[in-house]
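Report on the following structure.
Only one protein chain is missing from this complex, and each of the others stays in its spot.
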Amino acid sequence: MVAITQDSPVYARRIGLKYSAGMHLAMILFAIFGLPTLFEWTRDPEPVAFTVEILPIAEVTNIKPSADTSKKPEEKPKTTEKPTPLEKTADVVKPKEKPVTPTKSEAAAVPEEKTNKKDKPAEKKKEDVKKTKKEEEDFEAVLKSLDKAAQAQNTPDVKKEDGGADKKAKSDKYDNTMPLSITEMDMIRSQIEKNWSPPVGARDAYDLRVLLNISLNMDGSVTKVEIDDRSRYASDPIFRAAADAAVRAVQLSSPLQRLDPSKYGSWRELQFNFDPKNALY
Amino acid sequence: MRHLILALTVLFASAAHAAPLIDITNPNVKPLPIALTDPTSGGQVGLDIMRVVGDDLERSGLFKPINKSAFIEQIRSADAIPRFPDWRQVGADALVTSSVTKSGDQIKISFRLWDALSEQQIAGKEFNTYSNNWRRVAHLVADEIYKRMTGEDGYFDTRIVYVAESGPAKRRVKRLAIMDQDGENHKFLTDGRALVLTPRFSPSSQDILYMSYSGRQPRVFLRDLQTGREESLGRFDGMSFAPRYSNDGKKMVMSIASGGNTEIHEMDLRSRSMKRLTNSPGIDTSPSYSPDGKRIVFNSDRGGSQQLYIMNADGSGVQRISFGDGRYGTPVWSPRGDLVAFTKMKGGRFYIGIMRPDGSGERTITESYLDEGPTWAPNGRVIMFTRQQRGGKSRLYSVDITGYNLREVLTPIDASDPAWSPLLPL
Partner (left out) sequence: MCVSKHSFRQEAFKGSFNPKLIGGVNAMHTMKKFLGILSVLLLVSACETAPATDGNASGTGAGSGAYGDGTGMNDGMGSEGMGYLPGTDIPDRVFFDYDSSTITGEGQDTLRRQAEWLNSNSGMSITIEGHCDERGTREYNLALGERRANAVKSYLTSLGVSSSRLTTTSYGKERPAVVGSSEDAWAQNRRGVTVVN
């Protein structure tokens, strides 16, 4: 028996195997979670996008995150009946955000919350869910929840592969390589602009550009809107007003009309850059 | 391992397909449709409060209250989550629910502001006060809603002091008057026997300065609005006029005209000591402090025609800031600090205009036979001014700094020389 030391070729091969397996795992994980999850986070490593949930207009009753889940499967009509691992993971992620260490402001608010528990816990929960996403919820937390999510599946490996397979199939199905045409962008733009009423008359030279990340269903309905600059939203009331107006413009325009379903891959994710500098004043 | 995945996903993020970026640049600016529901309790005073809230919001030009008869859902509890689809269906982007409870001579009003599209509450507050103060509470509620939706401070809990005019044009009777910014709680302060002009609020809104011809020499007076007590600030070498408070209320500035020359002087209100700030042959008048109190914008013809100048609060560093075609007068510094409003005269027409304190970015926002004397709402977004028609009839008008929402301010009789108070102290 050859002792496996750091010098031996066997050791080197093992190391190589480890890295190879690691790369494959990374590829699979990325394939499963990479693209959509990244839109949930950001293009740059540091700032964390702030998610605002859009509730489908048709079925509003109480406002619980679990209520959202039932809507998600509609997004993938051709895949398995069960929700894809992606959606499940997203669901699981949200409730888990609550225990994340709250910032000081929330800690201070918690006593108030506790004493005023009477009204509408559902609404509160939804609020907490939305607002407790902080910088602490970094990749660590996602990885944790990804692991948990994998465990949560009844047949994790199969699920993963199915998910992976599904994901690959989905990627193939929705060709995202064809760019949107100018006409298509104009058409989207005009629908949004019709419903966009930003605050005007703000202090001179005030930068009120708002960047939103949008996810759409194939029927043009908006499933997710994110404001890109969350810290500014929290600290700058005028920017918040401008961001709210941009979000309203998207909400009021949903479902977007006259989008070509066969090009769904090109427009299922959009970025809107609202810039009112040309507006009156 | 984690870092490897992180690196890979980030790497792939940048390489992966980026969502198409669409620039949205042409807004369709409209008043925000808002549903103001009747309070779930509180009787007539509750209805009155919400009516005043609705009137304030509508008057700002930024909100459009939805006709109550169109409402679908009946709000029975101010705490319950509304049926948002019902509200979206009537076109509401926002919704206000409230309740008013009375106990003794006190009332308590609580309101919630809801976003009907995001389906969440976005503001809520509770106020307690004496019942006969219900109008102020209504204005405070309106200010809260305004602030949450626009990001800017409101201006509804304020008052206007102005000159009420009547009588024939050759012998106009002018009286000081005061009212809430919506025209309510109107009161005359003087009886018209003496000509009064150009009143201004103190920063606490508890006193006013103005010019009166009540003595042998027309001069500046100070009046306590609470007690009605009036006092002259002194007799000087000539007529004193155009009085303004400093931002801390401890000093004032005014013009004194003597021997054909008018200069700006500063007075310490406690010690009554005086300091001359300008020193030039010609007319120096209509001073106005910057919000930080460090500079003063004023009107001078030292260059040969009526123009706008800026100087340090001690009188040094005088610089001209108006350079357009025409003459400029009555400069007033915005409480927001970013703009100066003024009267411009050109080609036989009068304009209300705004420019940056360095003189750049000049824009006119009104025009008529005779518009003059702008005053700022405390949030620096709305301007009130005097509009006089041919033949002499004067009324007050307000306009947004964007030039939109020009509307007449209703007063019992003709009016001029408005001055807008700061937000009233609680």
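Just a few scattered comments:
Labels A and B are assigned to the chains in the order they are written; within every chain, residues are numbered from 1.
We adopt the following convention: contacts are C-beta pairs under 8 Å (C-beta built on N, C-alpha and C of every residue); 3 or more make two chains touch, one makes a residue touch a chain.
What you see is a predicted model, and the numbers here were worked out from it, not measured in a lab.
When the full complex is taken into account, the listed residue touching the unshown chain is B:Lys125, out of B:Lys30, B:Lys68 or B:Lys125.
Shown as candidates are B:Thr190, B:Ser246 or B:Thr411; the residue that touches the absent chain is B:Thr190. Across the entire complex, the residue among B:Gln181, B:Ser246 or B:Thr330 in touch with the chain not shown is B:Thr330. Against the chain not shown here, subunit B presents residues 79, 110, 112, 120-130, 132-133, 140, 148, 168-172, 174, 178, 187, 189-191, 193-198, 205-206, 211-218, 221, 224-232, 238-239, 241-242, 255, 257, 259-262, 283, 285-286, 299, 301, 305-306, 327, 329-330, 343, 345, 348, 369-370, 372-373, 388, 390-392, 416-417, 425-426.
In this section, only the chains that are shown with their structure count from here on.
In terms of their C-alpha centroids, the spacing between subunit A and subunit B amounts to 42 Å.
Considering their complex, residues 22, 26-27, 29-30, 33-35, 37-39, 43, 45, 52, 54-55, 57, 60, 62-63, 119-120, 123, 126-127, 139-140, 143, 176-177, 179-180, 185, 188-189, 192-204, 213-214, 236-242, 244, 246-249, 251-252, 266-267, 269-281 of subunit A touch subunit B.
Interface residues of subunit B facing subunit A in the complex, by the touch rule stated above, are 1-2, 4-6, 8-10, 12-14, 16-30, 32, 79-81, 83-85, 88, 93, 115, 117-121, 147, 149-152, 336, 338-339, 356, 361, 380-381, 400-404.
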